[in-house]
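Missing here: one protein chain of the complex. Every other protein chain is in place.
Up next is chain A:
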Amino acid sequence: MSLPLHVQAQGVTKSFGSHQVLTGVNFTVAPGEVSCIIGPSGSGKSTFLRCLNALETYDAGTLAVNGQQVGYDYRDGKYYEWSNKQFAAFRSKLGMVFQRFNLFGHLSAEENVACALVEVRGINRSAARTRALEELRKVGLANHSHKRPHQLSGGQQQRVAIARALAMDPEVMLFDEPTSALDPELVDEVLETMKLLAQEGMTMIVVTHEMGFAREVGDTVNFFDNGAIVESGKPNDVLSNPQMDRTKAFLAKVL
C-alpha cells in the first residue's frame, strides 16, 4: 500500500450556473507536504480550496480528505449526504485562513482564538484562554491578545487568523491567498509564520501569488488554469522550467 494521502481530488468539477469554474481537478497532497497552488485570477484556485473545506459544493468527481469523501458518507453501496453536524465536525479538522482574515470583529484577538475551542471543542473557558495565549505567542502576538481586530495591522490580523486555525489542531491547513490583502511591507511577517508552520511538518495547501514562498517552502507547485491543474511538480521544475505554454505565459507575467 502506498502512503496514505491526506487530500485527494480526481476529476472534480463545479459550475456556477452556465459557467464551469472547475473543469476536472486532479490533485494529491501527502501528509506533511506543503502544496502551493498558483495561477491566474478566476482560474478556480480559491473555489477548489473552498470545495475542499465544504464551504462550496462540487458537482462531480472524487474529493477526499483522509480517504473520506467530502460531503458524503459511503454505506451499503450508497453515498449519504452529510448532516449539518457532520459538515461542522469535518470542517473543524481543517484549518482555513482567508484572504480577508475574517477575524470576528466583536471579539479580541484572544477571544477570536478561544471562541471555537469553547463553542466547537467544548473546552472550558480558562483552558481555552490558556491555549489561545499559547497560540498567539507562537505567532508572536502574545502582547496583543486583548486587542480587537480593528486595532491590529493587516499582518497581525492574519497571524491571529492563523493562530485561530491552529488552535483547533487541524490535520490540514488551507490558505486562501493569505497575503493578497496585505500592504507589501506586512507580507513577510505572515510568510515567516507560515514557513515556521511548514517546518513543524504541518500539511499545508497554499493558494498564493508569492512565487518566492512557493519556491522556498513548497514541496510541490500546482499551476491552475481554466478550472484545472495543468502542470504540477517540484517548485524548481514548474517555476524555472515549465513545460506547458500556459504556465510559461503566466510565469512570464508574474516573475
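To be clear about the criterion, a contact is a pair of C-beta atoms (placed from the backbone, for glycine too) under 8 Å apart; a residue touches a chain by one contact, two chains touch by 3 or more; residues count from 1.
In this section, contacts and distances are computed from a predicted model.
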Protein name, per the UniProt record, of whichever chain is missing from view ("L-serine dehydratase", "Amino acid ABC transporter permease", "Ferredoxin-NADP reductase" or "Phosphonate C-P lyase system protein PhnH"): "Amino acid ABC transporter permease"
Which of A:His19, A:Lys85 or A:Lys253 contacts the chain that the document leaves out: A:Lys85
Residue among A:Ser15, A:Thr28, A:Asn66 or A:Asn102 that touches the chain left out of view: A:Asn102
Touch list for chain A against the chain that is not drawn: 53, 55, 84-85, 87-94, 96, 98, 100, 102-108, 111, 115-116, 119-120, 148, 150-151, 161, 164-165, 168
